[in-house]
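A single protein chain has been omitted; all remaining protein chains appear in their positions.
In order of appearance the chains are A and B, and numbering begins at 1 in each one.
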Amino acid sequence: MKNPLAGVIGGFRYPVVVLSVAIGLLLFVPFAVLVATSVTSGQLILFPPQGFSLKWYVSVLGDRAWTDPFWLSMGVSLAATAIAVLLGTSGALAVHRIVRPGVGRLVRTLFILPIALPPVAYAVGLHRINILFEGLNKSLVVLVLGEAIIAMPYVFVLVSSAMNRVDPALRLAASTMGASWPMILRRVELPIVLPTVITGAIFAFSVVFDEVVLSVFLTPPGTQTFPLAMLSAAREAFSPNLTAASTMVSLAALALLGIVTVVGNRRARGRRPVRKVSST
Amino acid sequence: MTVALDIDDVRVTLGHNEVLKGVSLSVQPGEFVTLLGASGSGKSTLLNVIAGLQKIDSGHVLFDGENVERRSPQKRNVGFVFQSYALFPHMTVGENVSFPLLAARRPAKERAAVARETLELVQLGGMADREPASLSGGQRQRVALARAIAANPRVLLLDEPMAALDKQLREHMQVEIKSIQRRVGITTIAVTHDQTEALTMSDRVAIMHDGCFVQMAAPTELYRHPATEYVAKFLGEANLVPLYDGRILPVDGEEQKTGTAVIRPEDLEVLPLDAPAMAWSFDGIVRVVSFQGDRFRIEMDTSDGRVLVCTLPSTADVSLLVPGLPARLACTDPERVHIIFPPEILAQPLAVGSAV
Partner (left out) sequence: MTLRQTTEPGATTAPGSARARLTRFAAALSSPSSERRWLLWPPLAFFAVMLGIPMVALVVTALSGEGNAFAEIFQLNVFVSALIRTFVLALIVTAVTVVFGLIYSVGLAVAPSWLKWILLAWLFLSLWTSVMVRSFGWMLIELPLGALHWFLSLIGLSEVKIELYQTTVGMYPAMIAVMLPFAVLPVVAAIESLDREQLRAAVVYGAGPLLAIRTVVLPVVRPALISGGVLVFVMSLGFYVTPLLLGGPSNMTISGLINTQLNTANRPDLAAAMSIVLVAATMLIYLVADRLFKVSERWG
């Protein structure tokens, strides 16, 4: 199934493809170099790597300076994701119930706004809260809540676009059959968007896990999240430990998100015929 | 549990647009009434008003004389078949059909039994465990119908129920729906823009135009005696011929010269050019003769600049009709000619809904 665009652009096809590969190398080469340096058997980060060894992976996995931050990040990300999923899904369902298009647009913009929020400025603001309310700065409360705000737009966007694909007549049908709104929510809408909610949760988790700026400002003294540990390592002791750790979390993220995307696409393909609605 | 349905002077305004301009309608228990009109005529809005999905500015909706216009859709107990069928994609056919009972918190056993019975009724017995996605268009429509009637609703509402079906299936399902409706005996209101569908299924058809009823009558009556030119043109093909000197009818003893004659294409026949002229004969030049399988369709330009359409059985001899040559079409039975009088002449008893 060749894209007719190829026919349209005719002779421009070859330079475009060559340029695309060149641009693609910008995306790929840094990661390849990073992975390569992590399997070195030498003591230094060098490219090309000297020999092959997985000793740096073993070293990271056995080093509490890496594993402690990892588990802390898991906890923070899970908590922030839970909040983001709950509120983002709720918001996406609510936006589809707003009658006036102007209000709907406004709320939609608000929910997507955190994507555009400059993280350092936001972190400084949250940092001030930690300072103003003593006791908070020894806890992770503000960090978790802040990360939830940053992750919420991803959940909102995904669930909201899933709601766009749901036949609006389903709700009307359910209500003419006597179902109250909590029942429609529980029996009709949530089951339909549940796969998307799960996808959104995993994306949100990945966003929070990778997010470093809030950690820089909000992690209590003496503790580190995983990205913060990576950042410190990059600025202080640039060793193959860092690239090994980076490779591991990246591969884990790629595997997780890859599976979610493939499964999601397969499901969407299976469902498509139901949603074909002809209009007059 | 079938009811009489009354709509009394219902008005609906959406934005600055008055969609329903005070419509009234009385439907007998068990009657099948179709609202027929072009898109934007207000027919779907009226259906949604009955279901409670659309709020009204003023007027009343009554089920068996009981005001329901303040009730939410959940409390009206209507069955609604949507254009898209709105089957729940994540539920089985059986779960879809028994959803109204789930909403009423009936026990699982009863739900399963009702689903089974209702699916039998629409000839989908044994399909309860299938997924809606695995069904054909016609089967999905039956599921939607079964779901709409599963909880013994007081009124059944059908919104363009055939829109998603192809032509052949559509004709089959029109008869099928009508027969199920008659068996269940439920008061039914359907909305469509397809005249054949309306004529086939309904006991009465209400023509809507611009937020008002134009005429409401049994299908044959509507076709034979349209109240306005709009109705005449909307239902089937019609030749509209203005009355003037030489083609006049006596009304209440007076000679009436203003009005429009409606002559259906199948009521015209071909006469020899040398035959004596008569009240409803027209001379002109043949424009097109086309063979349509079950009939011939002839278009003729008349001398006064009109195009007349005439259909002849496929067995007719059309050798005399040659495009570009003169011909004479006539309606030999004056009974077949229906006259529409302008409103100011129309006597009150002749108003909308009755025969002229």
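The working rule: a residue touches a chain if its C-beta (ideal position, glycine included) is under 8 Å from a C-beta of that chain, and two chains touch if they have at least 3 such contacts.
All values derive from a computational prediction rather than experimental measurement.
Chemist: Per the definition of touch given earlier, which of A:61, A:78 or A:93 contacts the omitted chain?
Modeler: A:93
Chemist: Which is it among A:61, A:112 or A:198 that touches the chain not included here?
Modeler: Reading the full complex, the residue touching the unseen chain is A:112.
Chemist: Going by the touch rule given at the top, which residues of chain A touch the chain that is not shown?
Modeler: Counting only chain A, the missing chain is touched by 3-13, 16-17, 19-21, 23-24, 26-34, 37, 45-48, 83, 87-88, 90-99, 105, 107-122, 124-129, 132, 145-146, 148-149, 152-153, 156-161, 164-165, 167-169, 171-172, 175, 181-182, 185, 206, 209-210, 212-213, 216-217, 227, 230-231, 234-235, 238, 242-243, 246, 249-250, 253-254, 257-258, 261, 272, 275-280.
Just so we're on the same page, only the chains that are shown with their structure count from here on.
Chemist: What does chain A use to touch chain B in their complex?
Modeler: 167, 169-170, 172-180, 183, 187-188, 191-192, 270-271, 273-275, 277-280
Chemist: Give every residue of chain B touching chain A within the complex, in rising order.
Modeler: 39, 51-53, 72-80, 82-84, 86-90, 99-100, 102-104, 132-133, 147, 151, 157, 160, 163-164, 193
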